[in-house]
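All protein chains but one are shown at their positions in the complex.
And then subunit A:
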Amino acid sequence: MRDEPCDGRIVIVGASLAGLRAAEQLRKEGFSGSLTLIGDEPQPPYDRPPLSKQVLLGMVSAGQTGLPQRGDLDAQWRLGVRAVGVDPIEKRVLLADGAEVPFDRLLIATGTRARPWPNPAEAALDGVFTLRTSDEARRLAERLDAGPRRVLVIGAGFTGSEIASACRERGLAVTVAERGPAPLVGALGGTLGALAAKLQRAHGVDLRCGVTVTALEGNGRLTGAQFSDGTRIDADVAVVALGAVRNTEWLAESGLAAGPRGVTCDAGCRAFNMYGIVTDDVFAAGDVARFPHPLFEYQLLSLEHWGNAVAQAEVAAHNMVNPGPRRIPHLSVPAFWSSQFGLNIKSVGVPTFSDQVVIAQGSLKDARLVAVYGYRGRVTAAVSVNQAKSLEYYERLIETAAPFPPAPGAADRIESPAPVPSDVPDPKMLSHGPTVALTGHLPDRRLTVVHPAH
(Lines give C-alpha, C1' and ligand atoms only; values in the text may rest on other atoms or scores of the structure.)
Protein backbone atom coordinates (compact mmCIF):
# COMPACT_ATOMS: atom_id res chain seq x y z
CA MET A 1 0.00 0.00 0.00
CA ARG A 2 1.28 3.40 -0.91
CA ASP A 3 1.72 6.00 1.74
CA GLU A 4 -0.31 8.46 -0.24
CA PRO A 5 -3.45 6.67 -1.35
CA CYS A 6 -4.73 9.81 -3.05
CA ASP A 7 -2.28 9.73 -5.91
CA GLY A 8 -0.87 7.12 -8.24
CA ARG A 9 -2.71 5.34 -11.02
CA ILE A 10 -6.15 3.85 -10.70
CA VAL A 11 -7.62 1.83 -13.52
CA ILE A 12 -11.28 0.91 -13.63
CA VAL A 13 -12.25 -1.87 -16.00
CA GLY A 14 -15.94 -1.59 -16.80
CA ALA A 15 -17.44 1.73 -17.87
CA SER A 16 -21.00 1.24 -16.79
CA LEU A 17 -22.89 2.36 -13.70
CA ALA A 18 -20.49 0.92 -11.09
CA GLY A 19 -17.38 2.06 -12.94
CA LEU A 20 -18.68 5.59 -13.40
CA ARG A 21 -19.90 5.96 -9.84
CA ALA A 22 -16.61 4.65 -8.49
CA ALA A 23 -14.71 7.15 -10.61
CA GLU A 24 -16.89 9.99 -9.36
CA GLN A 25 -16.45 8.87 -5.78
CA LEU A 26 -12.68 8.63 -6.15
CA ARG A 27 -12.49 12.26 -7.23
CA LYS A 28 -14.95 13.29 -4.53
CA GLU A 29 -12.69 11.66 -1.94
CA GLY A 30 -9.72 13.59 -3.17
CA PHE A 31 -8.00 11.15 -5.48
CA SER A 32 -5.76 13.34 -7.60
CA GLY A 33 -3.80 10.74 -9.51
CA SER A 34 -4.38 9.39 -12.97
CA LEU A 35 -7.71 7.72 -13.55
CA THR A 36 -8.47 5.46 -16.51
CA LEU A 37 -11.79 3.88 -17.39
CA ILE A 38 -11.83 0.97 -19.82
CA GLY A 39 -15.04 -0.21 -21.44
CA ASP A 40 -15.72 -2.60 -24.27
CA GLU A 41 -18.74 -0.67 -25.53
CA PRO A 42 -18.03 2.40 -27.65
CA GLN A 43 -20.51 4.72 -25.96
CA PRO A 44 -20.13 6.49 -22.61
CA PRO A 45 -21.87 5.00 -19.54
CA TYR A 46 -25.61 4.62 -19.78
CA ASP A 47 -28.46 3.50 -17.59
CA ARG A 48 -29.89 0.03 -18.12
CA PRO A 49 -33.25 -0.03 -16.29
CA PRO A 50 -35.02 1.96 -19.04
CA LEU A 51 -33.84 -0.45 -21.75
CA SER A 52 -36.48 -3.07 -21.02
CA LYS A 53 -39.15 -0.47 -20.25
CA GLN A 54 -39.21 3.03 -21.78
CA VAL A 55 -36.93 2.14 -24.69
CA LEU A 56 -39.04 -0.82 -25.78
CA LEU A 57 -42.14 1.33 -25.44
CA GLY A 58 -40.61 3.91 -27.73
CA MET A 59 -40.74 6.62 -25.06
CA VAL A 60 -37.01 7.24 -25.28
CA SER A 61 -34.45 6.00 -27.74
CA ALA A 62 -31.71 3.62 -26.70
CA GLY A 63 -29.21 6.42 -27.19
CA GLN A 64 -30.96 8.65 -24.66
CA THR A 65 -30.27 6.74 -21.48
CA GLY A 66 -26.77 8.14 -20.90
CA LEU A 67 -25.83 8.52 -17.25
CA PRO A 68 -25.18 12.07 -16.10
CA GLN A 69 -21.66 12.68 -14.87
CA ARG A 70 -21.37 14.49 -11.60
CA GLY A 71 -18.47 16.86 -11.82
CA ASP A 72 -15.40 16.81 -13.99
CA LEU A 73 -13.79 13.41 -13.72
CA ASP A 74 -10.53 14.33 -15.43
CA ALA A 75 -10.27 10.72 -16.54
CA GLN A 76 -8.86 8.96 -19.55
CA TRP A 77 -11.54 6.96 -21.28
CA ARG A 78 -10.65 3.92 -23.31
CA LEU A 79 -13.98 2.96 -24.76
CA GLY A 80 -14.71 0.36 -27.40
CA VAL A 81 -11.80 -1.80 -26.35
CA ARG A 82 -12.04 -4.98 -24.32
CA ALA A 83 -9.78 -5.83 -21.42
CA VAL A 84 -8.44 -9.32 -21.98
CA GLY A 85 -6.26 -9.93 -18.96
CA VAL A 86 -4.51 -8.70 -15.85
CA ASP A 87 -0.85 -9.16 -15.09
CA PRO A 88 -0.92 -9.15 -11.29
CA ILE A 89 2.85 -9.05 -10.89
CA GLU A 90 3.64 -6.18 -13.21
CA LYS A 91 0.27 -4.63 -12.41
CA ARG A 92 -0.96 -4.06 -15.91
CA VAL A 93 -4.32 -4.48 -17.59
CA LEU A 94 -3.98 -6.07 -21.03
CA LEU A 95 -6.26 -4.80 -23.76
CA ALA A 96 -7.56 -6.54 -26.87
CA ASP A 97 -5.78 -4.02 -29.11
CA GLY A 98 -2.45 -5.06 -27.61
CA ALA A 99 -2.07 -2.07 -25.37
CA GLU A 100 -1.16 -2.41 -21.70
CA VAL A 101 -2.39 -0.05 -19.01
CA PRO A 102 -0.33 0.05 -15.83
CA PHE A 103 -2.06 0.55 -12.48
CA ASP A 104 -1.32 0.92 -8.81
CA ARG A 105 -4.87 -0.03 -7.90
CA LEU A 106 -7.44 -1.74 -10.07
CA LEU A 107 -11.22 -1.80 -9.84
CA ILE A 108 -13.01 -4.62 -11.61
CA ALA A 109 -16.52 -3.54 -12.59
CA THR A 110 -17.12 -5.53 -15.76
CA GLY A 111 -20.66 -6.52 -14.87
CA THR A 112 -22.60 -9.11 -16.76
CA ARG A 113 -23.86 -9.79 -20.24
CA ALA A 114 -27.04 -11.48 -21.37
CA ARG A 115 -26.87 -15.25 -21.32
CA PRO A 116 -26.96 -16.25 -24.99
CA TRP A 117 -29.24 -18.87 -26.49
CA PRO A 118 -27.28 -22.11 -26.09
CA ASN A 119 -27.59 -23.22 -29.72
CA PRO A 120 -25.39 -20.84 -31.72
CA ALA A 121 -27.02 -21.61 -35.05
CA GLU A 122 -30.47 -20.87 -33.65
CA ALA A 123 -29.16 -17.83 -31.81
CA ALA A 124 -27.91 -16.48 -35.14
CA LEU A 125 -31.39 -16.51 -36.72
CA ASP A 126 -32.65 -13.10 -37.72
CA GLY A 127 -35.27 -12.19 -35.13
CA VAL A 128 -33.54 -13.73 -32.10
CA PHE A 129 -32.46 -11.15 -29.55
CA THR A 130 -31.01 -10.74 -26.10
CA LEU A 131 -31.41 -7.57 -24.05
CA ARG A 132 -28.62 -6.23 -21.90
CA THR A 133 -26.87 -3.47 -23.81
CA SER A 134 -28.10 -0.25 -25.29
CA ASP A 135 -27.32 -1.59 -28.74
CA GLU A 136 -29.39 -4.71 -28.13
CA ALA A 137 -32.27 -2.57 -26.88
CA ARG A 138 -32.10 -0.36 -29.96
CA ARG A 139 -32.23 -3.32 -32.31
CA LEU A 140 -35.07 -4.99 -30.44
CA ALA A 141 -37.05 -1.74 -30.27
CA GLU A 142 -36.64 -1.30 -34.03
CA ARG A 143 -37.94 -4.78 -34.61
CA LEU A 144 -40.92 -4.20 -32.35
CA ASP A 145 -41.61 -0.97 -34.25
CA ALA A 146 -41.88 -3.04 -37.42
CA GLY A 147 -44.88 -4.81 -35.91
CA PRO A 148 -44.03 -8.50 -35.59
CA ARG A 149 -46.96 -10.91 -35.63
CA ARG A 150 -45.86 -12.63 -32.43
CA VAL A 151 -43.03 -12.16 -29.95
CA LEU A 152 -41.71 -15.10 -27.98
CA VAL A 153 -40.09 -14.23 -24.66
CA ILE A 154 -37.97 -17.06 -23.31
CA GLY A 155 -37.74 -16.78 -19.53
CA ALA A 156 -40.14 -14.94 -17.21
CA GLY A 157 -37.72 -13.39 -14.76
CA PHE A 158 -37.77 -9.62 -14.33
CA THR A 159 -36.26 -8.78 -17.70
CA GLY A 160 -38.44 -11.26 -19.58
CA SER A 161 -41.58 -10.10 -17.82
CA GLU A 162 -40.79 -6.43 -18.46
CA ILE A 163 -40.22 -7.17 -22.14
CA ALA A 164 -43.53 -9.07 -22.32
CA SER A 165 -45.25 -6.16 -20.59
CA ALA A 166 -43.83 -3.62 -23.05
CA CYS A 167 -44.90 -5.79 -25.98
CA ARG A 168 -48.46 -6.08 -24.68
CA GLU A 169 -48.57 -2.33 -24.06
CA ARG A 170 -47.72 -1.93 -27.73
CA GLY A 171 -50.49 -4.32 -28.66
CA LEU A 172 -48.19 -7.09 -29.85
CA ALA A 173 -49.07 -10.76 -29.45
CA VAL A 174 -46.73 -12.32 -26.90
CA THR A 175 -45.94 -15.83 -25.79
CA VAL A 176 -43.87 -16.24 -22.64
CA ALA A 177 -42.15 -19.55 -21.98
CA GLU A 178 -41.02 -20.15 -18.41
CA ARG A 179 -39.36 -23.27 -17.11
CA GLY A 180 -40.59 -22.69 -13.54
CA PRO A 181 -44.17 -22.86 -12.31
CA ALA A 182 -44.80 -19.10 -12.66
CA PRO A 183 -43.14 -15.84 -13.70
CA LEU A 184 -40.70 -14.28 -11.22
CA VAL A 185 -40.83 -17.39 -9.09
CA GLY A 186 -37.06 -17.73 -9.00
CA ALA A 187 -36.70 -14.26 -7.49
CA LEU A 188 -39.90 -13.82 -5.47
CA GLY A 189 -41.19 -17.32 -4.77
CA GLY A 190 -44.57 -18.93 -5.26
CA THR A 191 -47.05 -16.45 -3.79
CA LEU A 192 -46.08 -13.45 -5.90
CA GLY A 193 -45.28 -15.73 -8.82
CA ALA A 194 -48.91 -16.80 -8.89
CA LEU A 195 -50.02 -13.15 -8.83
CA ALA A 196 -47.65 -12.35 -11.70
CA ALA A 197 -49.03 -15.28 -13.72
CA LYS A 198 -52.59 -14.09 -13.19
CA LEU A 199 -51.74 -10.56 -14.26
CA GLN A 200 -49.80 -11.61 -17.32
CA ARG A 201 -52.74 -13.67 -18.50
CA ALA A 202 -55.16 -10.85 -17.70
CA HIS A 203 -53.05 -8.64 -19.94
CA GLY A 204 -53.35 -11.10 -22.80
CA VAL A 205 -50.00 -12.85 -22.55
CA ASP A 206 -49.92 -16.42 -23.80
CA LEU A 207 -48.05 -17.59 -20.71
CA ARG A 208 -46.72 -21.13 -20.71
CA CYS A 209 -45.15 -22.33 -17.50
CA GLY A 210 -43.35 -25.55 -16.79
CA VAL A 211 -42.04 -25.70 -20.32
CA THR A 212 -38.74 -25.03 -22.01
CA VAL A 213 -38.08 -24.01 -25.56
CA THR A 214 -36.42 -26.96 -27.25
CA ALA A 215 -35.75 -25.41 -30.62
CA LEU A 216 -35.95 -22.10 -32.40
CA GLU A 217 -36.98 -22.70 -35.99
CA GLY A 218 -36.21 -20.82 -39.12
CA ASN A 219 -34.20 -20.60 -42.21
CA GLY A 220 -32.16 -17.46 -41.88
CA ARG A 221 -35.15 -15.81 -40.23
CA LEU A 222 -36.94 -17.00 -37.15
CA THR A 223 -40.30 -18.55 -37.96
CA GLY A 224 -41.31 -20.31 -34.77
CA ALA A 225 -40.36 -22.33 -31.73
CA GLN A 226 -40.92 -25.78 -30.31
CA PHE A 227 -41.64 -26.44 -26.66
CA SER A 228 -40.80 -29.34 -24.40
CA ASP A 229 -44.48 -30.22 -24.10
CA GLY A 230 -44.63 -30.99 -27.80
CA THR A 231 -46.41 -27.83 -28.86
CA ARG A 232 -45.06 -25.17 -31.19
CA ILE A 233 -45.86 -21.58 -32.10
CA ASP A 234 -45.22 -19.24 -34.98
CA ALA A 235 -43.13 -16.26 -33.95
CA ASP A 236 -40.99 -13.81 -35.86
CA VAL A 237 -39.22 -12.32 -32.84
CA ALA A 238 -37.75 -14.22 -29.89
CA VAL A 239 -36.11 -12.56 -26.92
CA VAL A 240 -33.81 -14.77 -24.89
CA ALA A 241 -34.17 -13.62 -21.27
CA LEU A 242 -32.41 -16.39 -19.43
CA GLY A 243 -30.41 -14.32 -17.02
CA ALA A 244 -26.90 -13.02 -17.15
CA VAL A 245 -23.35 -14.27 -17.42
CA ARG A 246 -20.67 -12.57 -15.36
CA ASN A 247 -17.88 -11.03 -17.36
CA THR A 248 -14.97 -12.75 -15.67
CA GLU A 249 -13.37 -14.80 -18.45
CA TRP A 250 -10.75 -12.13 -18.98
CA LEU A 251 -9.53 -12.77 -15.43
CA ALA A 252 -8.92 -16.49 -15.95
CA GLU A 253 -5.15 -16.15 -15.65
CA SER A 254 -5.10 -13.30 -13.20
CA GLY A 255 -4.83 -15.55 -10.15
CA LEU A 256 -7.92 -13.86 -8.72
CA ALA A 257 -10.91 -15.71 -7.25
CA ALA A 258 -12.90 -15.06 -10.37
CA GLY A 259 -15.23 -17.47 -12.08
CA PRO A 260 -18.75 -17.95 -13.36
CA ARG A 261 -20.19 -16.73 -10.06
CA GLY A 262 -18.23 -13.51 -10.08
CA VAL A 263 -15.15 -11.97 -8.55
CA THR A 264 -15.07 -12.81 -4.87
CA CYS A 265 -14.20 -9.94 -2.59
CA ASP A 266 -14.36 -9.09 1.09
CA ALA A 267 -16.84 -6.73 2.69
CA GLY A 268 -14.53 -3.88 1.76
CA CYS A 269 -14.61 -4.82 -1.94
CA ARG A 270 -11.03 -6.09 -1.96
CA ALA A 271 -10.75 -9.03 -4.33
CA PHE A 272 -9.48 -12.38 -3.09
CA ASN A 273 -6.94 -14.30 -5.03
CA MET A 274 -7.61 -17.92 -5.82
CA TYR A 275 -5.94 -19.06 -2.60
CA GLY A 276 -8.28 -17.02 -0.48
CA ILE A 277 -5.72 -14.32 0.25
CA VAL A 278 -7.13 -10.86 0.09
CA THR A 279 -5.44 -8.45 -2.29
CA ASP A 280 -4.87 -4.87 -1.40
CA ASP A 281 -4.67 -3.40 -4.84
CA VAL A 282 -7.51 -5.09 -6.69
CA PHE A 283 -11.11 -4.23 -5.90
CA ALA A 284 -14.43 -5.33 -7.34
CA ALA A 285 -17.87 -3.71 -7.46
CA GLY A 286 -21.24 -4.08 -9.15
CA ASP A 287 -22.84 -7.06 -10.84
CA VAL A 288 -19.53 -8.86 -11.25
CA ALA A 289 -18.63 -8.81 -7.55
CA ARG A 290 -19.66 -11.40 -4.99
CA PHE A 291 -19.30 -10.44 -1.40
CA PRO A 292 -20.14 -11.73 2.07
CA HIS A 293 -23.29 -10.20 3.54
CA PRO A 294 -23.76 -10.41 7.31
CA LEU A 295 -27.55 -10.16 7.08
CA PHE A 296 -27.60 -13.31 5.00
CA GLU A 297 -25.25 -15.47 7.04
CA TYR A 298 -22.19 -14.06 5.28
CA GLN A 299 -23.13 -15.90 2.16
CA LEU A 300 -21.35 -14.59 -0.87
CA LEU A 301 -23.94 -12.67 -2.82
CA SER A 302 -23.75 -11.32 -6.30
CA LEU A 303 -26.51 -8.85 -6.92
CA GLU A 304 -27.60 -7.57 -10.30
CA HIS A 305 -29.22 -4.52 -8.79
CA TRP A 306 -28.84 -0.89 -9.82
CA GLY A 307 -28.62 0.24 -6.20
CA ASN A 308 -26.01 -2.33 -5.31
CA ALA A 309 -23.81 -1.18 -8.19
CA VAL A 310 -23.95 2.38 -6.88
CA ALA A 311 -23.44 1.57 -3.21
CA GLN A 312 -20.72 -0.98 -3.74
CA ALA A 313 -18.86 1.26 -6.17
CA GLU A 314 -18.85 4.04 -3.63
CA VAL A 315 -17.54 1.76 -0.91
CA ALA A 316 -14.87 0.34 -3.23
CA ALA A 317 -13.76 3.82 -4.25
CA HIS A 318 -13.61 4.99 -0.66
CA ASN A 319 -11.52 2.01 0.35
CA MET A 320 -9.19 2.44 -2.60
CA VAL A 321 -8.06 5.82 -1.33
CA ASN A 322 -8.23 5.32 2.42
CA PRO A 323 -5.89 3.50 4.79
CA GLY A 324 -7.07 0.31 6.51
CA PRO A 325 -8.58 1.74 9.69
CA ARG A 326 -10.69 4.17 7.70
CA ARG A 327 -12.09 1.57 5.38
CA ILE A 328 -15.80 0.89 5.40
CA PRO A 329 -17.79 -2.26 4.67
CA HIS A 330 -20.42 -2.66 1.99
CA LEU A 331 -23.42 -3.57 4.10
CA SER A 332 -26.35 -1.97 2.35
CA VAL A 333 -29.56 -3.94 2.31
CA PRO A 334 -30.14 -5.25 -1.22
CA ALA A 335 -32.97 -3.54 -3.05
CA PHE A 336 -34.42 -3.53 -6.53
CA TRP A 337 -37.52 -2.52 -8.44
CA SER A 338 -39.40 -3.46 -11.54
CA SER A 339 -42.40 -2.15 -13.42
CA GLN A 340 -44.56 -4.44 -15.51
CA PHE A 341 -48.21 -5.02 -16.34
CA GLY A 342 -49.23 -1.96 -14.35
CA LEU A 343 -47.38 -3.17 -11.27
CA ASN A 344 -44.70 -1.30 -9.42
CA ILE A 345 -42.68 -3.99 -7.67
CA LYS A 346 -40.05 -3.04 -5.11
CA SER A 347 -37.94 -5.37 -3.04
CA VAL A 348 -35.66 -5.01 -0.02
CA GLY A 349 -33.57 -7.79 1.43
CA VAL A 350 -33.12 -11.09 -0.36
CA PRO A 351 -36.50 -12.77 -0.99
CA THR A 352 -34.82 -16.02 -1.99
CA PHE A 353 -33.20 -16.17 1.45
CA SER A 354 -36.45 -17.35 2.99
CA ASP A 355 -38.53 -20.31 3.93
CA GLN A 356 -41.83 -18.53 4.55
CA VAL A 357 -43.77 -15.56 3.27
CA VAL A 358 -46.76 -13.65 4.60
CA ILE A 359 -48.91 -10.90 3.14
CA ALA A 360 -48.33 -8.27 5.81
CA GLN A 361 -50.28 -5.42 4.21
CA GLY A 362 -52.89 -5.14 1.52
CA SER A 363 -54.13 -8.08 -0.50
CA LEU A 364 -53.34 -10.20 -3.53
CA LYS A 365 -56.87 -9.58 -4.74
CA ASP A 366 -56.23 -5.85 -5.13
CA ALA A 367 -52.69 -6.44 -6.43
CA ARG A 368 -51.57 -3.94 -3.85
CA LEU A 369 -49.66 -5.44 -0.99
CA VAL A 370 -46.48 -5.97 0.95
CA ALA A 371 -45.19 -9.54 1.18
CA VAL A 372 -42.72 -10.15 3.98
CA TYR A 373 -40.27 -13.02 3.78
CA GLY A 374 -38.71 -14.85 6.70
CA TYR A 375 -36.00 -17.40 7.20
CA ARG A 376 -35.89 -19.51 10.34
CA GLY A 377 -38.02 -17.06 12.22
CA ARG A 378 -36.56 -13.73 11.23
CA VAL A 379 -37.46 -11.17 8.60
CA THR A 380 -35.12 -11.32 5.63
CA ALA A 381 -36.98 -9.53 2.82
CA ALA A 382 -40.06 -7.57 1.86
CA VAL A 383 -41.58 -7.03 -1.55
CA SER A 384 -44.17 -4.36 -2.21
CA VAL A 385 -46.58 -4.37 -5.10
CA ASN A 386 -48.02 -0.92 -5.88
CA GLN A 387 -47.38 0.06 -2.28
CA ALA A 388 -43.77 1.04 -1.71
CA LYS A 389 -44.21 3.65 1.00
CA SER A 390 -43.67 1.41 4.00
CA LEU A 391 -40.67 -0.51 2.64
CA GLU A 392 -38.36 1.57 4.85
CA TYR A 393 -40.11 0.07 7.84
CA TYR A 394 -39.43 -3.45 6.65
CA GLU A 395 -35.86 -2.56 5.76
CA ARG A 396 -35.36 -1.73 9.41
CA LEU A 397 -36.88 -5.06 10.40
CA ILE A 398 -34.42 -6.82 8.10
CA GLU A 399 -31.46 -4.84 9.42
CA THR A 400 -32.37 -5.67 13.01
CA ALA A 401 -33.17 -9.34 12.30
CA ALA A 402 -36.67 -8.80 13.65
CA PRO A 403 -38.82 -11.86 14.32
CA PHE A 404 -40.87 -13.41 11.54
CA PRO A 405 -43.77 -13.16 11.03
CA PRO A 406 -43.79 -9.43 11.81
CA ALA A 407 -46.07 -8.35 14.64
CA PRO A 408 -49.59 -7.43 13.53
CA GLY A 409 -50.83 -3.88 13.60
CA ALA A 410 -50.42 -2.62 10.05
CA ALA A 411 -53.17 -0.15 9.30
CA ASP A 412 -54.16 -1.78 6.06
CA ARG A 413 -53.75 -5.41 6.91
CA ILE A 414 -57.07 -6.40 5.48
CA GLU A 415 -56.23 -10.07 5.16
CA SER A 416 -54.52 -11.90 7.96
CA PRO A 417 -53.35 -15.13 6.43
CA ALA A 418 -50.83 -17.31 8.15
CA PRO A 419 -47.35 -17.48 6.66
CA VAL A 420 -47.00 -19.98 3.84
CA PRO A 421 -43.89 -21.63 2.38
CA SER A 422 -42.09 -19.14 0.18
CA ASP A 423 -41.32 -21.74 -2.51
CA VAL A 424 -37.89 -20.43 -3.35
CA PRO A 425 -34.79 -22.50 -4.05
CA ASP A 426 -33.09 -23.74 -0.87
CA PRO A 427 -31.56 -20.63 0.76
CA LYS A 428 -28.63 -22.70 1.97
CA MET A 429 -27.68 -23.14 -1.65
CA LEU A 430 -27.16 -19.49 -2.38
CA SER A 431 -23.44 -19.80 -1.85
CA HIS A 432 -23.12 -23.26 -3.35
CA GLY A 433 -20.90 -24.56 -0.58
CA PRO A 434 -17.50 -23.56 0.72
CA THR A 435 -15.38 -25.36 -1.86
CA VAL A 436 -16.44 -23.04 -4.56
CA ALA A 437 -17.63 -20.15 -2.49
CA LEU A 438 -14.34 -18.41 -2.28
CA THR A 439 -12.76 -18.93 -5.64
CA GLY A 440 -15.90 -18.65 -7.63
CA HIS A 441 -14.83 -21.66 -9.63
CA LEU A 442 -17.12 -24.56 -10.20
CA PRO A 443 -16.27 -27.80 -8.35
CA ASP A 444 -14.61 -29.31 -11.41
CA ARG A 445 -11.95 -26.63 -11.29
CA ARG A 446 -10.29 -26.97 -7.94
CA LEU A 447 -7.51 -24.97 -6.45
CA THR A 448 -4.98 -27.49 -7.71
CA VAL A 449 -5.15 -25.74 -11.05
CA VAL A 450 -2.86 -22.87 -10.29
CA HIS A 451 -2.82 -21.44 -13.78
CA PRO A 452 -5.93 -22.77 -15.42
CA ALA A 453 -5.50 -23.38 -19.09
CA HIS A 454 -8.17 -22.26 -21.52
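Rule of thumb we're sticking to: a residue touches a chain if its C-beta (ideal position, glycine included) is under 8 Å from a C-beta of that chain, and two chains touch if they have at least 3 such contacts; residues count from 1.
Here, contacts and distances are computed from a predicted model.
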{"item": "Undisplayed chain, where the name is taken from the UniProt record, one of \"Acetolactate synthase\", \"Cytochrome P450\", \"ABC transporter permease\" or \"Response regulator\"", "value": "\"Cytochrome P450\""}
{"item": "Option from A:Gly14, A:Gly362, A:Pro405 or A:Pro419 whose C-beta touches the chain left out", "value": "A:Gly362"}
{"item": "Contacting the left-out chain in the complete assembly, out of A:Ile89, A:Ala121, A:Ala146 or A:Ala407", "value": "A:Ala407"}
{"item": "Interface with the unshown chain - residue positions in subunit A", "value": "360-362, 366, 368, 370, 387, 389-393, 396, 407-414"}
